[in-house]
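One protein chain omitted, others in place.
All chains are identified by letter, namely A and B, in their written order; residue positions are counted from 1 within each chain.
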Amino acid sequence: MIVIDKNKLTDLLDALNQSYQVIVPAKSADLTQFMPYDAVKEKNAEIILNENTVLSPKWLFLPQSEGMYAFWAKNKKLEIVDLPSDLEKMRIVFPVRHCDVQGIACLDKVFLDERHVDGQYLEKREKTVVMALMCNNPKDSCFCASMGVDRAHANNTVADVQVYDLGSEYAFEALSDKGQQAVEAIKALGSEKTVAVPEVKEQKIKVNIEGLPEKLSGMFYDSIWDSFMFKCIGCGTCAFICPTCYCFDINNKIRGEEGVKLRTWDSCMFDEYMLMAGGHNPRPGKKERVRNRFLHKLEYFYENYQMMLCTGCGRCLRKCPMNVDIVKFINQANAK
Amino acid sequence: MKVANTDEIKRSNDLEPMVGKIVEILEESTDVKTFRISTLDDKKPFSPLPGQLGMFSLPMVGEAMFSVTNQGENYIDMAIKKTGELTDALHDIEVGQEIGIRGPYGNGFPLDYLKGKDIVFIAGGIGLAPVRSLIMHCIKNRADYGKLTIIYGARSVDDLCFKDDLFNNWPKVENCQVYVTIDRPQEGWDGHVGFVPDYIKEIAPNPQIAIICGPPVMIKFSLPALSGLGFAGDDVITTLELRMKCGIGKCGRCNIGHKYVCLDGPVFTLTQLNEMPNEY
Partner (left out) sequence: MNPIAQEMQNIAKELLTSGEVTAVIGWEKGTFWYQSTPVMITSAEEADKLIWDEFCQPNLSKYLLDYRLNEGKVAIFVKGCDARAFNRLLQDNQIERQKAYLIGIPCPGMKDHKQAALVEESAKDSVPLAKVCQSCRYPNPVVYDRLIGSEVTPRATEPDFSDVMALEAMTPDERYAFWQEQHTKCIRCYACRNACPACNCRNCIFSDSKSGWISKDVNTSENQFYAITRATHVAGRCVECGQCEMVCPSNIPIMLMNKKYIKDINDLFGKYDAGIDIDTPTPLGHYKLDDPEEFM
């Protein structure tokens, strides 16, 4: 493995920034999120490495709003044109915690599903090098270990480089060809060493998901939803900060005779989400919506893709305005 | 507007429609029109199986999923009821209008399973649109199927769709019986009056296969009528409609439990529906 002193972080990012667009977690205007390193320098933002960001890195692959194609319409004529790629350079994102790496693995299941591979998503995935960081300082809201995330080794279908935090140094291990190239670019900053994988600290929150999808499949009509839905105020915070929530809307942005078809994040908590043209709404209230969100994460997605649509990153535990708590839900469901 | 050129990466996107054109518009009832769609070079946009869906758009207004009601050598038909912003706009367009079209989506009716069997088609209102694709298929391949029984109801005579088929074309098909009813008596109507579920009991069709589509209340009362006649859960087949955006099981909104209507449906048997949460 290549071991580089943490003091050389700036050198490391600058070295990568020569051949890649570097994306880092940073705090700007009192919000932590993944930002281009160039913007971080321009805004004098603070790079945040000791905790996870409020906004997840999912926008790198599924932007909150993204043009799909452009169109021009006048009288009876219609033209539809492809939009150019918005990725000029290869991107590298450093570092992504294992929970968020798992989030990307969830998105892959949907957007790289063999039945319909999503070209725009694929392009972003192919043109991004993911440097996964083994995170050994869990917060009190972290429960990724319980959700089956390997805390020592990131999901290697997603991670191109595994990074270990050795205290005063980082160790880099390439997991893919893309990753090997990235490691080559920073090799000169450190030295080759054999490194023991550091131990991970235990997480405070532990939750049992064994047999949960099967159990939940029989709980659609359970009374648990009556009490669980109460707090929810129907906002989109949980879905938008979640590294795995991928549901989207398709809509227009029109100016005169031209327009762009957009794909935008959506939330199943919004009342317009499922409303049909005739006025019928199959999920009319917050009970139905909260139920759908939790079941999608813990049962439906598992049935379709054999993994949970929750990585235990803990963002919703901290940021849900009214503390609708998925861990508490799982515990209560298990107790039924 | 910035437009991609060939040097730039062409982004494949299943959600991007092709441009098609309206070659004919047929008035089916006061608020239903059939739009006949071809590609710009007069070809069929795609070849759907009976029961499959297509995403039809006026990009300036919006995009929505409709069932393909019929297809020919070089066209597909979609019968569309005026119910919202997009469909209002669609009802205003004229022949020659260029539109967006993508598809086909969904599973379609299980043709192999239906082969050689007697089929009763039950529809209410615009619910005849998706069912019609299968009726037309059975008529075109008449020898492959047994007796065809069509039971159709609407609120009034004005609301009956596909009148030409109901009263002229289908009754002439060999071993095919057509029963039409309206909800309330109406001047000039000497046919059957009453609701579809009661009419089913009256006709008491031979219990092999039932294909049913219509408003929720019709389905709700028709299902017991069918089980009363001895139809098995696997042999009652329906087609559902939910709000859909992508058509390929990704955007998330048309799920019923872990199934997506756009991908795993829209055709489900009653047995399947009974296993799914009641959220449609």
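As a convention for this text, a contact is a pair of C-beta atoms (placed from the backbone, for glycine too) under 8 Å apart; a residue touches a chain by one contact, two chains touch by 3 or more.
All values derive from a computational prediction rather than experimental measurement.
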item	value
Residue, one of B:Glu27, B:Glu85, B:Asp144 or B:Glu275, that touches the chain absent here	B:Glu85
Listed residues A:Gln203, A:Ser267 or A:Thr311, member touching the removed chain	A:Ser267
Positions on chain A contacted by the hidden chain, ascending	29-31, 54-55, 64-65, 140-141, 227, 230-231, 233-237, 239-241, 249, 251-253, 262, 264-267, 270-272, 286, 317-319, 321-323, 325, 327-328
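Convention: only the chains that are shown with their structure count from here on.
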item	value
Centroid distance [mean C-alpha coordinates] between chain B and chain A, Å	38
Touch list for chain B against partner chain A, complex	1-5, 8-19, 58-64, 83-87, 94, 96-100, 241-243, 245-246, 248-253, 255-258, 263, 277, 279-280
Touching residues on chain A, where the partner in the complex is chain B	68-73, 76-85, 110-111, 113, 115-116, 118-120, 123, 220, 246-252, 254, 258-259, 261, 263, 266, 268, 273-278, 282-283, 288, 292, 295-296, 299-301, 303-304
